[in-house]
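With one protein chain withheld, the remaining protein chains of the complex are depicted in position.
And now, subunit A:
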Amino acid sequence: MWAQPMRRTLLSLILRLLFLNPVFMGACPGDGQKLLEQLWNQANLLQDTSLLLDPYVHIQGLDMSGLKQGCQERPGVFPSKQALEGLSRKDFLRTLNTQLGQVLRRLHAFQRDMPNVQAWGMAIRYIHGIRNNIHCMGELLPGSPDTAAPPQAGPGPSPPPTRTPDAFQLKLKGCRFLRGFHRFMHSARQVFHEWRETWSRRSRRQSPRQARPRGVRRARGMQPSRRGRRLVPRGQLPR
């Protein structure tokens, strides 16, 4: 019963991976728009709960009506959408990269605990891909390296006192983590979408003047820095 949707999900992922052609196998492409498109697509895939959360919930037996409440995202684990929108582009990419690193570690732990589940390996490979694209996108962004530390995962309520988690709480914790991850990727996808919109508007405005690419205004909700309006080299994204 479980094998069928699992197989379908895997097949779908493989096909989408083939078509997306992530750049983790080679050098960074110079085409920022293509890179942005890929990032958006990858975020779109990773926000899909059928990738990780649904298999996890099924395997751990958490697909009971009484347990749904316990699988809500715990605030503060992943940055909120508002927090992401308030970041500069470089900070956003850095934050995304950091969070994906944490997710990778968690997925490796899942892989050890549940070695027969192929979804972990697939997601791990895919996160490697998006992290490479994040790296390439960071190289396209102009300006000196931003040394500001990426924001933490938002204030939120204080986490409950630490205690040695039992198996039940571990299960719920994993479930909350994955739900938060998918929500986080959904927010990241929306940010990438705004980037794409900005790029499109800029391309439309500057299409007669392709020889003089200029920086465009930041997307709505982003840091209204004056640096965002400076010139950027060809092929680079505005900050």
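Criterion: a residue touches a chain if its C-beta (ideal position, glycine included) is under 8 Å from a C-beta of that chain, and two chains touch if they have at least 3 such contacts; residues count from 1.
Here is the rule we go by: contacts and distances are computed from a predicted model.
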{"item": "Among \"FA core complex associated protein 100\", \"Oncostatin-M-specific receptor subunit beta\", \"Glyoxylate/succinic semialdehyde reductase 2, chloroplastic\" or \"Rab5-interacting family protein\", the UniProt name of the subunit that does not appear here", "value": "\"Oncostatin-M-specific receptor subunit beta\""}
{"item": "Residue among A:Arg74, A:Arg106 or A:His186 touching the omitted chain", "value": "A:Arg74"}
{"item": "Option from A:Gln42, A:Gln60 or A:Asn133 whose C-beta touches the chain left out", "value": "A:Gln60"}
{"item": "For subunit A, residues in touch with the removed chain", "value": "59-62, 64, 66-67, 69-70, 72, 74, 113, 160-164, 166-169, 171-172, 176"}
